[in-house]
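For reference, the structure discussed in these notes is given below.
Moving on to subunit A:
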Amino acid sequence: MSVLQADALVKEYLVRDGRRRITLRAVDELSFELLSGTTVALVGESGSGKSTVARMLAQLVRPSSGAIRLDGESVSSRGRGLRRYREDVQLVFQDPFGSLNPFHTVDHHLRRPLRVHRRVESRADEDRQIEHLLERVNLTPPARVAGKRPHELSGGQRQRIAIARALAPAPRVLLADEPVSMLDVSIRLEILNLIDRLKEEDDLAVLYITHDLATARHFSRRILVMYRGELVESGESDEVILRPRHPYTRLLASAAPDPRRRLGTDPVSSGLSSGGPESPVTPSVDASKRSTSGATEGDASGGCRFRQRCPSAMAMCAQRPPILPVGDGHTARCWLYRDGAGF
Partner candidate 1 sequence: MTSTEPEPTTERTSDSAPVAIGAPVLTVRGLTVEYETEPSVRAVADLDLVLHRGEILGLAGESGCGKSTLAYALNRLLRSPARIVAGSVHLHSGETDIDVLGLTGADLRRFRWKRIAMVFQGAMNALNPVLTVRTQLVDVLAAHEPRTSAADRLRRCTELMELVGVDPVRLGAYPHELSGGMRQRVMIAMALALRPDVLVMDEPTTALDVVVQRDILRELTALRARLGFAIVFITHDLSLLLEISDRIAIMYAGRIVEQASAGRLLTAPRHPYTVGLLNSFPSVTGPRRRMRGIPGNPPDLSAPIAGCAFAPRCPYRRQPCEEHRPELAPGSMAACHAYDASVYGEDVPAALSRGEFQPIDTVEVIEA
Partner candidate 2 sequence: AGGGATAITVYTGSTGQLTANFNPFILTSNQPARGIVYEPLMFINRARADEPRPMLAEDYRWNDDGTAITFDVREGVQWHDGEAFTSEDVVFTFELMQHNDALNTSALPIESVEANGESEVTITFDRPAYTDLETVAGSTFIVPEHIWSEIDDPATFGNAEPVGTGAFALETFSAQSYELTAHEDYWDGDKPYLDSLRFVSHSGNQSALSALTAGQIDWASIFIPDIENTYASRAEGNHYEVTPVYISTLGANLDEGPTSDVAVRQAIYRGIDRDQVNELNYDGLSTPTTPGMLMLPREEEFLTEELRGVVPSHEPAEARSILEDAGYTEGADGIYVSPDGEPLRIEVKVVTGYTDQIATLDVMRQQLAEIGIDLAPREVSHASFVADRDNGNFELVIDNLYGGATPFTLYEDFFASAGAPPIGSPATKNFARFRSDIVDEALEEIAATQDEEVHREAYGRIQTELAEQLPYIPILQSMALTQFDGAKVTGFPTQDDPYALPMTHSSPDLGVVAANLRPAE
């Protein structure tokens, strides 16, 4: 069942570029929906706007246009409506070292959301709930953990606290912005498994943001691929990763490290030419602009954003491609599939 819907979300930033002030479209008309009990992964390179999406959904950033719908209803961005929305939609941040206030104890971090969202009647009830939350994220014994401050915990433990905090208001949607990218490989799985389990238990709708295609594939049902603020491909996880359609997704998939390649084909010479701005092919492009030029006004009108790097670029790409179906529930924003070529 669709819980949260993003409807043509746009976020524009005014940034200073040298002398000029330019509008940067960090997110451009993004639409998707989150279903309860389902994980959707949002992948894309750095600066493609993934976090901006999460922050808009968490109402930390106001969308420039577009709508967010909870249970099909447009949500309010202030006052009690906002508070109710936040009860339902919670966010887990990337950096477990930064998302917990070093000054406060674990107890404080969990007690506040309970209080703010009035989920408790009495202090004893509060204590019980905190204990329960800690147990749910496998932090036992709760009493030992509750009094600690973040710096006394390991990264994995902190991230579990962060998740427990997000669970405190009993949300229906969990937005996880690269929840494990700062953790050691060995503990990543633990966190992802935890989220997965909680999703099952609470019937959560989860948005899993990552740049790691492997975990995206393994932990989500659907994958959305973003490139410079645009949704370029979406579909069932395995479809998108194993049979990518959009040239960018192909590039991404081929670039992901994969020990299995060692057993098979030569990794280095396989796949597409990446031809990024750093490549010797276009060395004079000021790559420092890359991160800010996600979608300047200049190229917003200028057709497909990937065309400079795209091996299959053609004349038509100067116009912005529409989202085209390429398979069962699988779409790509690419002219290659303009006449149903995807099927």
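A quick word on the picks: all candidates are chains of the complex that A comes from, given by their letters.
One rule holds in what follows: a residue touches a chain if its C-beta (ideal position, glycine included) is under 8 Å from a C-beta of that chain, and two chains touch if they have at least 3 such contacts; residues count from 1.
All values derive from a computational prediction rather than experimental measurement.
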Which of 1 or 2 touches subunit A - same complex, any copy
1
Considering the complex alone, what residue numbers of subunit A touch candidate 1?
45-46, 154-157, 184-190, 193, 211, 213-215, 217-218, 238, 241-242, 251-263, 266-269, 274, 276-280, 283-284, 286-288, 290-291
